[in-house]
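Structure first, then comments.
Every protein chain of the complex appears in place save one, which is left out.
Up next is chain A:
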Amino acid sequence: MAGSRGRGRSQFSFSVDALGFGRGDSLPSSAHTPSPLFPPMQFRPVPLHTGEEVDYMLALKQELRASSKNLPFHIKAARTKTDVAHYSDKYQNGETKNNCIEWSPDWSRMPKELCIKVRKPRKTGAKPQLTRKPKVAAGKEEVLQKLETLEKREEEQHSEEEEDEEKKKQNEEEPDADEDYDEEDLEDETDYIMSYFDNGEDFGADSDDNMDEAVY
């Protein structure tokens, strides 16, 4: 290859002018950086198609996207259990579990190794009630016992208030509460729990000779 260098040295098949620089000129500087991420455009792009067809397909696309999030095919990984137990945990039911599949495919068309338990859809209300009822039933006897002992021991407003609050909570969850509870609340057949009502007789009974202390 080096041997034929000498012959026909300055005869090019194309004219040198066509290259864009003359002999002896330095080559145009090479780019040292990659081309810019958003190069300036020479020509503006053509506007998008418009029309009824285009609008309908746009609406279809957005609808499909939104509805596909609600289908059972949209798989979300189950949340890993954190070490801290949150209060909201008992109110969040229907959480996806990794080992259940939310829809029932035709297993005869799939390889056997993919078979996974199918999760039965259930009403959202059913689950928490079922778990709460036995807990509440178990707690009821304990509370009753506790109340009796407390009644015998002390009759201060403080402990009574506690009991009433618990009873109130029990009453809300179980409409068929015992009549024993009603006595405390409906002594005079008012909506107010008697123990809460303070008719102001004690006000001013304390001596207010020492006005050094502030009264809140």
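Simple rule for what comes next: contacts are C-beta pairs under 8 Å (C-beta built on N, C-alpha and C of every residue); 3 or more make two chains touch, one makes a residue touch a chain; residues count from 1.
Just so we're on the same page, contacts and distances are computed from a predicted model.
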Hidden chain of the complex, named as in its UniProt record, picked from "Elongin-C", "DNA-directed RNA polymerase III subunit RPC3", "Transporter" or "Isopropylmalate dehydrogenase-like domain-containing protein": "DNA-directed RNA polymerase III subunit RPC3"
Per the touch definition above, residue among A:K81, A:K112 or A:R153 touching the missing chain: A:K112
Footprint left on chain A by the chain that the document does not show: 1, 4-5, 8-15, 17-18, 20, 42-43, 45-46, 48-49, 53-54, 56-58, 60-62, 64-65, 67-68, 71, 73-77, 98-99, 101, 105-114, 116, 121-125
